[in-house]
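Removed from the display is one protein chain of the complex; every other protein chain stays in position.
Read from first to last, the chains carry the letters A, B and C; within each, the first residue is number 1.
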Amino acid sequence: MMNRLNHLPTLKIDTARKISFTYKGKIYYGVTGDTIASALFANGVRIFGRSLKYHRPRGLYSLDGECSNTCMQVNGIPNVRCENTLLEDGMVVAEQNVKGSAENDMMSFMDKLDWMMPAGFYYDVMHKPAKLWPVAMKQIRKAAGLGKISPDFKMPGKYDEIFLNTDVCIIGGGPAGMMAALSSAEKGLRVILMESRPWLGGFFEYRSAEYKDGQTLHDRANDLAAQVRARENIRLFTHTACVGTYNNNLVTGFQIGKKSDVFDQRYVEIRAKSVVVAAGCIERPLLFDNNERPGVMQIACALRMAKTYGQLPGTKAVFSIGHDLGLEAAIELHDLGLIIDCVADIREDGQDPALMQKLMDRNIPILKGWVAAKAHGRKVVKKVTLSSIDGLMTRTLACDLVVASAGVTPVTGHITVALGTLKYDGHTGCFLPDRMPEKMYAAGRVLGLNDAMAIEASGTLAGLKAAADCGAGSSEEIGKVAKIVASLPGPARGSKLVTAPVKGRKSFICFDEDATIKNIKQALAKGFDVPELIKRFTATGLGPGQGGIPGHNLPLYVAKYQTLPDVSIRPTNVRPPLVPTLISTYAGTNHTMFKITAMDQMQRKDGGIFRNIGVWQRARYFSDDFSCKKEIENVRNNVGMLDGSTLGKFRIHGPDALKALQRVYVSDMSKVKEGRIKYSAMCNDDGCVMDDGVVVKLGENDYYFTTSTGRAGQTAEWIRYHTRYDGWDFALVNLTDSMGVINLSGPNARKVLEKVVDIDVSNDAFGFSAYREFKIADTIPVRAMRLGFVGELSYELHVPASYMQSVWIMLKEAGKPFNIQNFGVEAQNVLRMEKCHIILGQESEQRTNLLDVGLGFLWDRTKSEAKTVGAVALRQAENDPARLKLVGFKMENNGRAPKDGALIVDTKVRGYVCTARDSFALNEAVGMALVEADLSRIGTRLEIFEDECGDDRIYGTVVKMPFYDPEGKRMKM
Amino acid sequence: MALTITCPICGKRNGYEFRFGGEEKGPRPEEEGLTPEAWCDYVHLNKCVAGVQEEWWCHKDGCGSWFKIHRDTTTNLEKEIKTVIEEAGK
Amino acid sequence: MKNIKRVSPVQLKSSPLKTEQKDNWDIVMEYAGEGDGPYLVDLSHKLRLDLQNGEINAITPFGIAIPDSPGKCVLQDGLLINRMNKTQASIYNLAGQDNVDMPDATGYTDVTESALCVAIIGQQVFAICEKLTSLDFMSPDYVAPFLFQGPFSHVPCQIVTLNKTGDDSGIILTCSRGYGRDMIHAILDAGDEFNLKPAGENRFRNWITRP
Partner (left out) sequence: MFSKNKPMWGKKPPLKSSYDVVIIGGGLHSLATAYYLTKEYGITDIAIIEKNYIGFGGAGRNTAIVRANQRTQYNVPLYKEALDLWPVLTKDLDYNLMFNNCGNLNLMHSEAAMKAARMTIATAQFHGVESHLIDAKQAKELVPALNISEDITFPIHGAMFHPPGGVLRHDAVVWGLARAAAAKGVQIHQQTEALGIGTQNGKVASVTTSRGAINTKQVLISAGGYSAALIYDMLGIKLPISVLTIQAMVTQPLKPVLDHVVSSGAYHCYANQTLKGEIATGAHMDPWPNYTTLNTAHYIKHQAEALSEFLPCLRGVRFMRIWGGLADMTPDMAPIMDGNEQVEGFFMDCGWGYFGFKSCSAVGKYMAQFMATNQCPDMLKPFALKRYQEHRLMGETAALVNYTPDN
């Protein structure tokens, strides 16, 4: 293991604290503060993986994860970006997408076959003969993909989430971001600062160049960081990558937990009044042959390897750069012991003279107007050929490190995904912010700035502008700072070079997809003339690193190749997440929210098998026998209890309550009488039944009504929607959860109830369709209704939810002699089906209207002044012969019931079975079906087509409804 | 995109707290003499404006009120066009 | 009546140390291991009324003026009145007299049974809230006491912030009773890192009646 440079103030490692990890089955050691990649590098690893298509060796290139070069399998998790994932004790690290090893990949012959694979070649091959494709596809699938995930992989760790509100949110904790934070925080606002690295400082943090008056940039960064940390109103999130910005200033990101945090990662969602983007720059890759060979690195990568992780990135280096940062890095790295053979600078002039002097002082030769043309070395860099820009002169130098960078490129994704626009700037050669989204400001290097003072001042300015959006600060102050910014050095001239003077067969514009300059030319020749189309055709920028590597170069190259003017150069689209984000992180805590009734626990104890029904969980069965024979027979013969608490329950009151009911219910609600219940239905404007339930009059313009379980959540909204123009004065109170409902049903129901209540429950005193209010034991107020949904003597008791368990227990006690039992939703389903009482959604679908299901009798057509919802459509459709009708049927020859959902057919589909069961009560199979009108006559034979029936049909006959107790004696007894 | 809707009762909130209630089409038409065409126009047909439209929203996870706003369908941003906010039922 | 009991939608797993019976509720006054805060207190047994009336501004429930604009609240004589919209207010009897009578004016509905009601009190209340909702409690635009009607752990809630300063911070949260199990689970899970513990009504009483 390499000895680290451990005297540098910029180091983020602690060489005294070793960390062990496993790599390819062997134990290795890194130090605290290492990333996985820096630890591997220290152990001599240079080839981290192999590329997708050509299996080319790949190594450390940038340190910010713009490409998949250092993606590895870590603890079973694929595609972990090792270059910015902190090393942890005991990590198990493996290479991915290799046959053999990254060092010796048996698939590396693919690199020679690139001539067979021009851009989009796969569209032209492997489909003839047709049989070839499925075989070829299998191989393609195997070859594609990078990491592996096992189907039974269980993601360890705790994932959390927070939702924050703030005045100003600042993305980027470099000098500009920190200045922005400080200036807006000074106004007393709430400020959030997000920084993707574990520490603040950004562009200053790892540099030892002078800031001012002998202070290094690094020290300045630390100063600012201390000021930021000291402000109570700045909420600081380090190690928190911003992954999304949305117009209207929503910002999302994820934070990587420290040892002391309770989470491994947490999703962070921030609603800000204004946003400052100070995300800095990445480097623009230099395009030359073998520009991604291990040993080729970007400037900041080489420099930060030394300054942050204490490792020289190589022994002998050649620089090919186009930016002063490259000169500065050469000087610093030289002073740390790196041999620098030569610095080739794309620029003919414009270099900082002070830096030039320092290079000269160190005898580092500089070649102006030169660029790397080709890296040599089969697996890692051994030599590099430099070329003059015009390609006329070349020189080949031995080296093991090529520091290559065409320049910088602002990180603008945060701006564009929020609908801001960019403009190509000829001076810097960069895409710079043009139209910013509302209340979003750019600062620092995003603006193309390079001068330390200018970067800071632009941060201050952005912070002040953001503060002004929150109503703090003065325009004078903003003007003052703006003047200062204007007086400081503006953006530095940038290199416009796109590629070295090479043909580009092995010049990779996109590492992740193995796309070369040659591929781009091929796409252009085929008529794909805009970058977005080229992206699709060549997959450039669609790999794990997205546009990080090719995003800037692609449009530049396309424009150059087509000799388009600068104004037509458009950036490619950037899409969230701006940093690849784990699904477990996005999922966060993922609390499941269901409703339970007051009877939940008791029913589970009684063996209830629960199902989700809408927002509720309900007991559907009370035994493993899903035909529910016992439950059903007990209701028919004795008495059963069903928890119907999920029914929607509402009070409507106020001067216009009746008007509102008239609008939404199809019946004439003025005919609802006190002490009686009225069954009615609500339709949508198309006359389709949305809901049914009962209405009780409590007083003048004061009603209590029920809705189906699924509609309860929307009923208030529905009624208000359909009366929104009327200005009526009525009030709705949702009592759904307030009242539990016990459905006490069966011939012995009265005998049970009379033991519990004090009122007279005889048929004369409390007959069918009646409504009564009373108290149990002088304490529990109950609303009781005589209904007959299941077709037996039946009481629906509405009981305050907190008393539900008590009443339930009383009834259970009282019912013991009559063998009272629970019954569940499925038993109820069968019981009511035998009675041909419909359940909406089961005997109806979205397009079924009131008349289709035989509920036309509910419709009062004389109240047109009420503008009842659905009435117009019902009138217009009532004579349409093409509509489906609900019918009852029995199976022929005592056959079994068809399955729910079976079709009614002849040569066409003519309808379908809604619900059908082998009825225990009737001893035959019965059901209801929606069929075309001409099949709805009694006696019609129905041909039934079930799934998997082949040519075997079963037959039923349309019969009169209901099947069970047609006179309705039992429910009225 | 991060829709926010300004509820006249609760103020500016996350758009997911609301339910969209359709383009503004005016009060319910009278039943008498309503042709199938006119009925369909009121119930089903939309202008599908790419730009600012007036529309209904319900603050379903909040106060429950129905109200109208103007919103640009090409940006999802609300537009402050001052109109008398007609509130329903409340 | 001995066998008549009212059951709260909030079922907390801690062991009660002190319990009082009132109106058939078993009210836990103190739990074992309540810790040093933050605290979660079940108030589901507290009387809550819904008031809706077109002339609501003319009504003074229990002699208290209803705040004039939605979102505003008033806490007086242990009664909390929250203005919900132009025509609606909610009234919580948090620390007032027991067995108050329903006022005479039309438009009141007893909704005690409709919702669970809990108080979360202590310094970290809002650190817990931000894990469950994007509602902005800390906005200086909202001066306690104030009402939010909005989602909390995805469920529509009424949340009244009674205090948002340091240790005195606290909110009252109500949501549909049916969500009791899952809402309490979500709150306790979010509060776990801050040591949120179930506490008895004494804690709440001390907090609400503090000077």
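Methods note: contacts are C-beta pairs under 8 Å (C-beta built on N, C-alpha and C of every residue); 3 or more make two chains touch, one makes a residue touch a chain.
For clarity, every value in this text was computed on a predicted model and none was experimentally measured.
S.K.: Of A:G30, A:G244, A:G791 or A:G888, which sits in contact with the chain we cannot see?
M.R.: Of these options, the touching residue for the absent chain is A:G244.
S.K.: Identify the residue among A:G25, A:G44 or A:P134 that touches the chain left out of the display.
M.R.: If we include the chain that is not displayed, A:P134 is the one touching it.
S.K.: From the list A:G25, A:G44, A:P151 or A:P565, pick the residue that touches the absent chain.
M.R.: Answer from the full complex: A:P151 touches the omitted chain.
S.K.: Given the contact definition stated above, which residue among A:A406, A:V695 or A:L840 touches the chain not shown here?
M.R.: A:L840
S.K.: Applying the definition given at the start, please give the residues of chain B touching the unseen chain.
M.R.: These residues of chain B touch the chain that is not shown: 1-3, 15-16, 19-20, 36-37, 39-41, 44-50, 53, 55, 61, 73-76.
S.K.: Tell me where the left-out chain touches chain A, residue by residue.
M.R.: Interface residues of chain A facing the absent chain: 52, 68, 71, 76-79, 118, 121-128, 130, 133-134, 137, 140-142, 144-155, 244, 246-247, 250, 252, 267, 269, 417, 419, 522, 525-527, 530, 532-533, 536-537, 539, 542-544, 546, 575-577, 580-588, 590, 592-594, 611-615, 620, 686-687, 710, 713-714, 826, 840-842, 844-847, 849, 873, 876-877, 880, 882, 899-903, 905, 908-909, 912, 945-949.
Throughout what follows, only the chains that are shown with their structure count from here on.
S.K.: Could you tell me which pair, B-C or A-B, is linked by more C-beta pairs in contact?
M.R.: A-B
S.K.: I need the residues of chain C touching at least two other chains; which ones are they?
M.R.: 87-88, 134
S.K.: Among the residues of chain A, pick out those that touch two or more other chains and give their numbers.
M.R.: Residues 271 of chain A each touch two or more of the other chains.
S.K.: For the complex, which residues does chain B have touching chain A?
M.R.: Those in contact with chain A are residues 1-4, 14, 19, 21, 26-28, 30-32, 34, 36, 39, 42-43, 56, 58, 60, 64-66, 75-77, 86-90.
S.K.: Considering only the defined contacts, which chain C positions touch chain B in the complex?
M.R.: Those in contact with chain B are residues 70-71, 84-88, 134, 148-151, 156.
S.K.: In the complex formed with chain A, which residues of chain C make contact?
M.R.: Touch residues, chain C against chain A: 1, 3-9, 24-25, 44-45, 50, 52-54, 87-88, 106-107, 109, 111-115, 130-134, 136, 138-139, 153-155, 176-183, 185-186, 189-190, 192-193.
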